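Just one protein chain is left out here, and the rest sit where they should.
Chain lettering (A, B and C) follows the sequence in which the chains are written, and residue indices restart at 1 in each chain.
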Amino acid sequence: MNWLPEQASDFAGRVDTVIWFVTIISLISFILITIGLVYFAIKYRRRSENDETPYITGNLFLEMLWTVIPSILVMVIFVYGFVVYRDMRTPPQDALEVNVTGKQWLWQFQYQNGKSTINELYVQQDKPVKVVMRSDDVIHSFFVPAFRVKQDLIGGMYTYLWFTPTKVGIFDLYCAEYCGTGHSAMLGKVIVMSPEAYDRWEKGEEEEEGKAVAGLPPDQLGEKLYKERGCNACHSIDGSTLVGPTWKGLFGHEVSLTDGSTVTADENYIRQSILEPQAKMVKGFGPVMPAFKGILSDDDVAAIIAYIKTLK
Amino acid sequence: MANHTIAETLYVPYLDEKGILSWLLSTDHKRIGIMYLISISTSFLIAGISSLLMRLELIAPGKTIVDAHQYNVLFTFHGTVMVFFFIVPGLAASLGNFLIPLMIGARDVAFPKLNLGSYWLYLLGATILLISLLKPADTGWTFYTPYSIKTGTDVILLTTGIFILGMSSILTGLNFIVTIHKLRAPGMTWHRLNLFVWASYATAILQLLATPVVGITLLLLIMERVFGIGFFDPAKGGDPILFQNFFWFYSHPAVYIMILPAFGVISEIIPVFSRKPIFGYKAMAYSLLAIALISFLVWAHHMFVSGMSEVAATIFSFLTMLVAIPTAIKVFNWTATLYKGSIQLHSAMLYALSLIFLFTIGGLTGVFLGSLAVDVHLHDTYFVVAHMHYVMIGGTVMGFFGALHFWYPKMFGKMFNEKVAKVAWALIFIGFNVTFFPQFILGTLGMPRRYADYPPEFHSLHELSTIGSLILGIGVFIMTVNLLRGLTNGEKAPENPYNSVSLEWQVPSPPPHENFEKIPVVTDYPYVYGKKNTQEG
Amino acid sequence: MATKTHSEEHHHDHEEPHIVGNSVYIIVWVALMILTGITVWVARHNFGVFNIVVALGIASIKASIVALFFMHLKYEDKLTWTFALYPLFLLALLIGLTASDVFYRLSP
Partner (left out) sequence: MEEIAMEDTHSHGHQIDPKVEYSAAKFGMWLFLGTEILLFGGLFAAYAIFRAKYAELFHEQHKELDVTLGAINTVVLIFSSLTMAMGVSAIQRGKRNLLSILLVITILCGIAFGVNKYFEYGAKFEHHLTPGTSIFFALYFMMTGLHMLHVFAGITILTVLLVLNLKGKFSANYNTPIEVGGLYWHLVDLIWIYLFPLLYLIS
């Protein structure tokens, strides 16, 4: 039965056992009640208007029974859930720390080795990771179903969660706390690598990525960045308006700004719009786009511009 | 109205006086009940239509009919209208108003004018909600800060509307508590009260004492937006989780404001259609109070992953489990009432039985969410959406529909078409399950709630859910039309079509303005069905 | 609750307003003034953590006096007492359980 997602962290299995445990208790109570309902409704259906019925007002023993048994069961459920939860809240000393900042509407990860990534969290298989989180604006929530972990990110305070990934692969990361228009687009990936691959990534992603990426023409690299860096959360390429203006037909066109002036969307304007978005605000939009200065390299920006040019 | 004695008056049904003002200015509890009934049903249908739009958007990944912002507006509207305009005032104010005085043998509630005032407040709140639609809010029905402080949409008007509705709710609760304490007919002791009255009493306590807290919370939210005070804004040293604590201090008890009257309703329906006394009357009565009292202790189970302290999470998970116990007693006692009965599957009874079945699913999934380790995974996923609809529709709305069919002849003196009612019930029952059962699976698979768009792997289950919602919509539509047609084309109802022994059926249908020609003297509780000497059959 | 209110049922048949003499009120008022004086005086001295305890203690005494005498709570039935005290209990819950969150949050 595939009603639980794949298990890819060490306590995914334990959480699932709790879920199964509660499911079985629930199923038993539910089936008992359903049998009672259906059986009685059929067996004692009204045969005539003058059916005789007994005057039964209650039965202390039975009532005690179905007070005490559920009480015991729910206490067991509580304790079991608590025990597993306590372990989920107690990271081991040797866990690798990663800092996460949630912003409307992207994830920014900072690693201890000084690297930083957007919307992609790189971790190593079988190595515990402690994710220390904070929010730049409203509340977000870091949710990786395959790991069975979730924790809100809150402005003005740090929160954390931890997990040990057990499977190499790419896993979905969702924002689970409603955070505005781009909430459903605030998606990311957790990339679990084998120790060797992780080592290589640590030593220099550029090399590795660079090789693959170097072969790409700029506009295709731009398209890749458009998806990976989360531009697609706010900018469509089909002409529809999301949180930000569409990129379709943007290049070379007049853009009206909030201060009443207009500019032509040339390379410089777009470059500035990406690096310091609040410098020139497009009319009809709020100041919500994060600044990508220091996050996107000059080459990246050039690639994105090349990509925007293709969107006629 | 006040001074003539009954003996001089002929029987004049309360419905007879015509003209809109004779309604809007009436202090007759029955008329006020009917006005609430019309208002909340309208709210339900409107919010239901908005949910159909949401479901249509979700029928496939990508944009279907609305964009992300419009989707957010839709679920905010759906959630706030369903919760604050339909289900919280819902059964309590409409059925409570209509039935409590009839059931306790009184001529009206304790403060009839205040009662009318409550209804006007409701209308005022609804008007403000409508104005707020010029720039509809997109916060979700929970108004979590700091998003609700920052968003550019009109949160102030919407929360003002809800604040006013809160006042209405408080005054209704107050009125009912006083009525039940002070206006019972001679001989109507506490252990002879209808369970619906007990349920209304427990609900009224929650309305009276939980609502002010959400009132001040929303007021503070408004002040944050207007004056920039910083209780909930981390940028100003405030604490966003404090908002959640305050909000749920009300909103958890509020879920029992929603469900308790429905529990009351089916405790009336089941004995009548099984011709058996309710099983364990006292346990049923006191479990209602127990639920109401415990419900104040569990609010933070909505916040297990919010960054609240682990200590608090543990305390609240423990306390949450406790509510399951009185509820379990109720579920088992209803089932036991059927034993050796003479069961008639009237449409009202079908809804009552569906309530037991569906609410059990909803309640048990609540226990999943109350368990800490499980909630971490399931929080803010479609599992929660499914849970709440199973308890709110499978519980409250089933109770509401059951009540409509059950007291329809009492309220209007007419009959609806029973066959059509059964067809509508079947469509609603099937449609409901097809809509919301897949959502449990979506949730465990990790589909987050409040998503305007979703990854393709969730497509088929969402599609199924949308199809279900259309079946459900058709069912609701047929039911509505059937009930409305009954008003104009229905046959005249017999005085007491189900041979109920409960007090409200002993007066003519529809009841006269004064309810009772003579104030009755009550000698037994309202569930004396069956042969008394066959204690054990 | 039911049995309690049940007995109250016989009660309200002969519930009459309770007339309190003005002399009682004057005494109560003098007491309140003295207590107000004490709070202000105490506030000028430092008792460490006990400051808030003393301040709230005196305020509670004053509030009880107002409720008992000015508001006639002393002469009310159990029902009124229940509904006068229960909100206070809920308030304590609201503060206490919220504190169990706010003051036990661990930072990572």
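Things worth noting here:
Keep in mind that, in the parts below, a contact is a pair of C-beta atoms (placed from the backbone, for glycine too) under 8 Å apart; a residue touches a chain by one contact, two chains touch by 3 or more.
In this text the structure is predicted, and so the values were computed from the model without any measurement.
The chain not shown here makes contact, within the complete complex, with B, C.
Although one chain is not drawn, the whole complex shows that of B:Met35, B:Met54, B:Leu74 or B:Leu220 it is B:Leu220 that touches it. With the whole complex as reference, residues 1-7, 107-108, 110-111, 170, 174-175, 177-178, 181-183, 186, 208-213, 215-217, 219-220, 223, 227-231, 236-239, 242, 246, 501, 503, 506, 514, 516, 518-524, 526, 528 of chain B touch the missing chain.
In the full complex, the hidden chain is touched by chain C at residues 12-13, 15, 17, 19-22, 25-26, 28-29, 32-33, 36, 39-40, 43-46, 51, 55-56, 58-59, 62-63, 66-67, 69-71, 76, 79-80, 83-84, 86-88, 90-91, 94-95, 98-99, 102-103.
In the analysis below, only the chains that are shown with their structure count from here on.
If you average the CA atoms of chain A and of chain B, the two centres end up 33 Å from each other.
Chain A and chain C have Cα centroids separated by 49 Å. Contact with two or more other chains is made by residues 239, 241, 307, 310 of chain B. Among the residues of chain A, those touching two or more other chains are numbered 157, 159.
Considering their complex, residues 181-182, 184, 189-191, 209, 213, 239, 241-242, 245-246, 249, 285, 289, 296-297, 299-300, 303, 307-312, 315-316 of chain B touch chain C. Residues 1-3, 5-6, 8-9, 12, 79, 86-87, 90, 93-94, 97-98, 100-106 of chain C are the ones touching chain B in the complex.
Residues 63, 67-69, 72, 138-140, 144, 146-147, 150-152, 234-235, 237-241, 274-283, 305-307, 310, 313-314, 317-318, 321-322, 324-325, 328-329, 331-333, 335-336, 338-345, 353, 356-357, 360-361, 364-365, 367-368, 370-377, 379-381, 440-441, 444-446, 448-455, 527-537 of chain B are the ones touching chain A in the complex.
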